[in-house]
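A protein chain is absent from this complex, but the other protein chains hold their places.
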Amino acid sequence: MSEPHAPEHHIVSPKVYLAIFFSLLVLTALTTAASFVEMYVFNVVVALAIAVVKASLVVLFFMHVKYSSKLTKLTLASGLFVFLGLLTMTLADYISRAWGRW
Amino acid sequence: MSDSTAIDNNVAAATHLEHPPYQRHHFETIAQQFDATNFAMWLFLLTEIMFFGGLFTAYLIMRNWYYPAFVEGSHYLSIVWGTTNTGVLITSSFTMAMGVWCAETRRKSGLILCLVLTFVLGIVFLCIKGIEWHGEWVEHHVPGLNYSVQNFVNPASNPEVYAEYHDKPLGADMAVRTEEYFFLYFAMTGMHALHMIVGISILVFMIFRARAGAYTNGHVTFVENFGLYWHFVDIIWIFLFPLLYLISRHG
Amino acid sequence: MSATILALPDQSTARIPKMNYLSKENGLLSWLLTGDHKRIAILYLISITFFFFIGGSLAGLIRLELLTPQSDLMAADTYNKVFSMHGLIMVFFFLVPSVPATIGNFFIPMMVGAKDLALPKINLLSWYLYILAGGLMLYTMCTGGVDTGWTFTTPLSTHYLNTNVAGAALAVFVAGFSSIFTGLNFVVTIHKMRCPGMTWFRLPLFVWSHYAASILMVLGTPVLAITLVLVILERIAHIGVFDPAYGGDPLLFQHLFWFYSHPAVYIMILPGFGVISEVVSTFSRKRVFGYTAVAFSSVAIAVFGFFVWAHHMFIMGISNYAALVFSLLTMLVAVPSAIKIFNWAFTLYKGSVTFETPMLYAIGFMGLFTIGGMTGVFLGSTGTDIHLTETYFVVAHFHFVMVGGMLMAFLSGIHFWWPKMTGRMYPEKISQFAAVVTYIGFNLTFFPQFILGMLGMPRRYASYPPEFQVLNVFSTAGATVLGVGYLLPVLYLTWSLKYGQIAGNNPWQATGLEWQVQSPPLSENFPEIPIMDHEAYDYEWLDRQQAKEVASV
Partner (left out) sequence: MSHISPVLWQFLVKWLTNFAIFPPEASRIAAQSDALFFFMVLVSLIGLTTVVLLVVGFSILYRKERHPHAVQIEGSTLLESTWTIIPLGLFLIIFVWGALIYFRVYTPPANAMNIYVVGKQWMWKIEHPGGQHEINALHIPVNEPVQLTIISQDVFHSFSIPAFRIKREAIPGRYTTVGFEATQVGTYHLFCTQYCGTDHSHMTGEVVVMSRDDYKKWLASSTSGMSLAQDGERLFASLSCNACHNDTPNARGPNLVNVYDSRLTLSTGETVTADDAYLRQAILNPSEHVTQGYVPIMPTYQGQISEEGVIALVEYIKSLHSNYRVQQTLNTTALVPQNQEKATPAGQTPSGQKPQGVGR
């Protein structure tokens, strides 16, 4: 009800899109390059971190979440929450199976 | 009540007679219609998150169990094609975003151009994926159809990959687990490709509609929502790429 | 039971309104291509009733076989197919869509004051998917059936059975999407289609509970979908992530399956809670005691419901520590249900209670669900679950919550809203009789199963040791009574379509928006969009409204 007369949503300017586009390309190059550096466990951490950054850029700008209503943000957050719940609680079982055995 | 679209009755009354043709009968205002469909699209994307979520969970567990097999399996994916394809998909996301912008600012020819570009990039992506799959077929890496662990018990059998990574032979028991890797690889990229194919089909439909001027009359809902879908498919790939291709590239 | 709130119009002058959603258009095609949520609800009602009776007949076969200790009526593998199909059909083709897709579909738009659901075409698509899935299921059943149990346990389902597993999995996959679309539509409608003045806390509790259930449908069902895809792929490719012989992990399947199927049990009960709230309030003429608590407890169940799934796996080799966490969360998720029961009980306090059929079913619900829910706690407690799991105790538990709970709620709702949906009343005395028959039959059928479970009789057994026979005979006898109890409503409700009394707009004098318009409603629900200017369940507002009407005549 806050803005009944403003159905038109925020229009993101092409400049922003272009900037995001190039950051995404750079990050892609970065992640590929990083995979050739031996970092032990950090390889996967770095790769996933970059992927998360890229995904966030896409979500925030290409998908306009940055300019969207609270409801959209909440919706997305709840989806991620349940997904992470699935992942962590399943993994928690696998990890803790060996507990108490040492 | 930030999300409350409880209709302002005056607005409803005022606009009642001048419904734009694209407004469905059961919505009171066009804003409500846009909001509702946009929200519906987001909910649909949530279901997609959970759909791929199951796959990611399976992947994560198998990867932890059979890490060496996953590493060597990933060496047989082409990092060049993979990176290229990531670029292609990101570009198509960009053209799609521009398409939405064109629709919002009512640039008909710009919109058509963007949609066509997105379409072409989508096809390019699938072609590259097809080339890669063909490669896997040739190497006998398709689980269930023609799988052979030859390359993993005897890495030198593929001189190219061997020259690059100097993989040590896997134990026989670990070598068969590479099939697990390729199974997940095909399941995940296949599911992703399926989403691309659906997207591309809708793009074709949209290009025709756009030529008839459908989205540049102020009613951009469809383009917007399709954009969300397309970007979402892009995001899935953004995660698939490092998980499947970049497990460990340093010899 | 002389006192009643039933207020029917003068039968000599009353007419079914000429213009209504049923009479708007005629012909089969006008139904098959309809976008009207009310017509889709009717389509759903017919189809789920059909599937209920198929599932029920299979239940009849199960009970007949279990009359004697030996497997003499059918061979063991036939029995396995029968209970698998019974479970699959009852869960995915009856109970999950039961209340939401019929009563919910019909009344949620009316309750929030909208002309239709937000996405009418998706709604119709959801019904077509349901029919497609149902057809596939029947086809699977006729071409050899499937004997995985409704849980598709791997690696049995992926590599050891040569029945039609892929067909059944595909059917459930498609049915899943039908349910996703229903849920998605509800969430959008509840968020975006409320009429002016309809704030969140003026929504009927029926809407709240559907909102919670829809969240579960949207977020849970896709996980089942991908799991089934993997099962099908595994069967085809003979490789996979679930079979240890190929390096997979069968427990992973359990995790993914129950990640959906536990929330699914709340998908199956929450809409029923909604029905009970409406019915209890109407027949005690009172606002539901502690409206906010009841509303939020639905949401709490939805949120916590996602994180208790591994209580189905306590003995399956999950880590003891994970079992601990999941058991604790199970205890937490049980509390909101208890809250609701007490709130309903206290709604009666200082009310003005009458006992029409819907109320009888609702009272039955409260008793049976309490038993079913408490026995759920028995199972949620890790220590006792070791003994009780995979026995008839579990069977009795879930029939108490699903049949004694949700099915009772469904029948309650159907009787409650029948006059609104059809414009006609059913014969009250017979329906009250049917309600009592179901109640007696139900207890006779399923209570002995608790004892059987305690004795250790395993579920999914075609034959059993002779000392369990007597209790099984009770159970079978009860099922016969129960069958009669379910057959009766079909008969008299069908009868009432033609011969029932004209119901008028608001026979129960209920407060919901849907009761303020004609029955059966117009295609567009409201002649003009209503403005909500009072709280939910405001019976004083209703009295004033009626007084006004009398004055203006």
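A, B and C label the chains in the order they appear, each numbered from 1.
As a convention for this text, a contact is a pair of C-beta atoms (placed from the backbone, for glycine too) under 8 Å apart; a residue touches a chain by one contact, two chains touch by 3 or more.
Everything numeric here is computed off the predicted structure, so don't read it as measured data.
> Determine which one of C:A245, C:V436 or C:L487 touches the chain that has been left out.
Looking across C:A245, C:V436 or C:L487, the contact with the absent chain belongs to C:A245.
> Which candidate, C:I341, C:I430, C:A477 or C:L522, sits in contact with the chain we can't see?
C:I341
> Which residue, C:P17, C:P427 or C:P458, contacts the hidden chain when the whole complex is considered?
From the options C:P17, C:P427 or C:P458, the contact with the absent chain belongs to C:P458.
> Could you tell which one of C:T292, C:T494 or C:Q546 touches the chain left off the display?
In the full complex, the listed residue that touches the missing chain is C:T292.
> Can you list, in ascending order, the subunit C residues touching the missing chain?
Residue positions of subunit C that touch the missing chain: 2-5, 71, 76-77, 79-80, 147, 149, 151, 153, 155-156, 160-161, 243-245, 250-251, 284-287, 289-293, 314-317, 320, 323-324, 327-328, 331-332, 334-335, 338-339, 341-343, 345-346, 348-355, 363, 366-367, 370-371, 374-375, 377-378, 380-387, 389-391, 451, 454-456, 458-471, 539-540.
> Which subunit B residues touch the hidden chain?
Touch set of subunit B with respect to the missing chain: 65-66, 68, 170-174.
The rule we apply is simple: only the chains that are shown with their structure count from here on.
> Centroid from C-alpha atoms only, then distance subunit A to subunit C, rounded to Å. What do you get?
Centres of subunit A and subunit C (C-alpha means) sit 37 Å apart.
> With chain centres taken as the means of their Cα atoms, state the distance from subunit A to subunit B in Å.
Each chain reduced to its C-alpha mean, subunit A and subunit B end up 15 Å apart.
> Going by the touch rule set out above, which residues of subunit B reach two or more other chains?
Expected reply: 1, 3-8, 35, 39, 43, 46, 49-50, 53-54, 57, 61.
> Mark out which residues of subunit A touch at least two other chains, giving numbers and ranges.
Residue numbers touching two or more other chains: 71, 78-79, 82, 86, 90, 94.
> Touching residues of subunit C toward subunit B in the complex: what are they?
114-120, 122, 180, 184-185, 187-189, 191-200, 218-223, 225-227, 229-230, 233, 236-241, 246-249, 252, 255-256, 259, 524, 529, 531
> Quick check: in the complex, which residue numbers of subunit A touch subunit B?
Checking each residue of subunit A against subunit B gives 1-2, 4-7, 9, 11-14, 17-18, 20-21, 24-25, 28-29, 31-32, 34-38, 43-44, 47-48, 50-51, 54-55, 58-59, 61-63, 69-72, 75-76, 78-80, 82-83, 86-87, 90-91, 94.
> Can you check the complex and tell me which residues of subunit B touch subunit A?
1-8, 11, 29-31, 34-35, 38-39, 42-43, 45-46, 49-50, 53-54, 56-57, 60-61, 64, 79, 83, 86-87, 90-91, 93-94, 96-98, 101, 104-105, 227-228, 231-232, 234-235, 238-239, 241-243, 245-250
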